[in-house]
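Only one protein chain is missing; all other protein chains are in place.
Going by the order they are written in, the chains are A, B and C; count residues from 1 in each one.
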Amino acid sequence: MAPFEPADADYETRVRESFARQRIMATLGATLGRVAPGEVEILLPYRPELSQQHGFFHAGVTATIADSAGGYAAYSLYPADASVLTVEFKINLLAPADGERLRALGRVRKPGRTLTVCDIEVFVEKAGREKPCATLLQTMMRLDGRPDRPAG
Amino acid sequence: MAPFEPADADYETRVRESFARQRIMATLGATLGRVAPGEVEILLPYRPELSQQHGFFHAGVTATIADSAGGYAAYSLYPADASVLTVEFKINLLAPADGERLRALGRVRKPGRTLTVCDIEVFVEKAGREKPCATLLQTMMRLDGRPDRPAG
Amino acid sequence: MAPFEPADADYETRVRESFARQRIMATLGATLGRVAPGEVEILLPYRPELSQQHGFFHAGVTATIADSAGGYAAYSLYPADASVLTVEFKINLLAPADGERLRALGRVRKPGRTLTVCDIEVFVEKAGREKPCATLLQTMMRLDGRPDRPAG
Partner (left out) sequence: MAPFEPADADYETRVRESFARQRIMATLGATLGRVAPGEVEILLPYRPELSQQHGFFHAGVTATIADSAGGYAAYSLYPADASVLTVEFKINLLAPADGERLRALGRVRKPGRTLTVCDIEVFVEKAGREKPCATLLQTMMRLDGRPDRPAG
């Protein structure tokens, strides 16, 4: 994969500030990991409060951190005055999300002026070993002239 | 759409008990609405703790209740000793989830012995008016001989 | 579903002319059926030359007419100087496409300035009876100022 050039040198600050405004992330207990141009990682430790009926991470929780990981991967390449919107994504669950931690790794597959396509991989860690538990293909939209950061 | 015959007369109890074991639903504040054969509704009032960076419901939260609405629509048609697993879903976001409440309506499109395909519509209510905010196409898998309910 | 107002009164001519330029349609033997604002139908009689290894319509053939049915449903609502591009679609195969004819019915689910979301249903007719064999959820993009019709 080609390395990406961020349009805004301050991309990491923008990503971290926007993530901090996603209150669902604190509600779930998710934190931002590595932020690089076109690549963003989100981590989520297990709690029973995040579970489906068998005690594993709910697929929607997996989808939530994956959607943000892909969204911020796209956003990291945007100019400073643009914001980001999820158009759609598809998720395949590859294995039960049974473990102590999820890690979502979002990567830009194809950047574009209006639409950016991202791949997201989600891994579940159990007893110190990580394995893939979900894969997503996602389309993000750039909204120019609408900074993500609230005015004021 | 053809009406569906549930394989187990006690389907509603099974759905409601399984939903109650999905601890993420209580964490989000989601409740189960109508449960009919092949059709299940989930409701979720707004709280800032569920939001993305602009204050709307996060797309992953929308996906979470939609995934369960479709999953339980499939599960409502299963025999008593089967459990349900999400294979995959695709979600299109149709409008910002900006409002006081989400309502996800999951419906079986095509039941099958192993795989069931569901449609899920999600509506956002604002100032007493509902509009569609997301649509999903989902594939669920039936696991026979593995009751959802934990042995005890 | 709300009825749609076409932006260009001449939408049907535009759709029929563009379809006639899709040479794959003649290669497969597909014809355009009903064209209404936001709704387009494509028909395809069976020939062994369209088959997968068991003699049924290949899933890609089903996807081909479905993609065009959805694309032209979106295009029917566009202004005269715009063209249409498939961003992505997801297809679920609901039953073997075993029969004498396919019928794809594309419908706009949510029109938008840039992106339009469509539902497409594909039916297979066998011995005079039609049944659903595939369902698609598709995202189309509008390119303004780039008429579909070649200059000259």
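Here is the rule we go by: a contact is a pair of C-beta atoms (placed from the backbone, for glycine too) under 8 Å apart; a residue touches a chain by one contact, two chains touch by 3 or more.
Note that the coordinates shown come from a computational prediction; the quantities given were computed from them, not determined experimentally.
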Sole contact to the chain not displayed, among A:7, A:80 or A:94: A:94
Which residue, A:109, A:126 or A:149, contacts the hidden chain when the whole complex is considered? A:109
So that we can see where the missing chain sits, which residues of chain A does it touch? 90, 92, 94-95, 109-110, 117, 119, 132, 135, 137, 139
Against the hidden chain, chain B presents residues 87-88, 90, 114-115, 139, 141
Residues in chain C touching the chain absent from view: 18-19, 21-24, 26-27, 48-54, 58-61, 63-68, 83, 85-93, 148
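In this text, only the chains that are shown with their structure count from here on.
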Residue numbers in chain A touching two or more further chains are 87-88, 90
